[in-house]
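Of the protein chains in this complex, one is absent; all others appear in place.
And now, chain A:
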Amino acid sequence: MQRKTIDAIEANPHYQELVRSRKRFAWVLTLLMLAIYYGFILTIAFAPELLAVPVAEGAITTVGMPLGILIILSAFLLTGLYVARANGRFDRLTKTIQEEAR
């Protein structure tokens, strides 16, 4: 890549917006996933009995069961959220940048 092209793209406000917003979005989602997962792991490590509480009076099913399933679903939903944003807004920005760089 030419030095001139690099300078031009780096100066492109669309590029700056893409880099900034993707970085923020990706790290927010990463931290969210880490928080969910390590919240779960730390609960297991420090207060496992919390997960063994029945969901209702007299029920066998414990809180941990739906919670575990929810964590699996959250992983799926977070990736879906990223794809929706990236395949829409980020890709539109990328396309603009590619065209302007030509």
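Methods note: contacts are C-beta pairs under 8 Å (C-beta built on N, C-alpha and C of every residue); 3 or more make two chains touch, one makes a residue touch a chain; residues count from 1.
Everything that follows uses one rule, which is that contacts and distances are computed from a predicted model.
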The complex's invisible chain, by UniProt name, from "Cation acetate symporter", "Beta-ketoacyl synthase-like protein", "Cytochrome bo(3) ubiquinol oxidase subunit 3" or "2-oxoglutarate ferredoxin oxidoreductase subunit alpha": "Cation acetate symporter"
Hidden partner chain, residues of chain A it touches: 1, 6, 9-10, 15, 18-19, 22, 26-27, 29-30, 33, 36-38, 40-42, 44-46, 48-49, 51-52, 59-62, 64-65, 68-69, 71-73, 75-76, 78-80, 82-83, 86-87, 91, 94, 97-98, 101
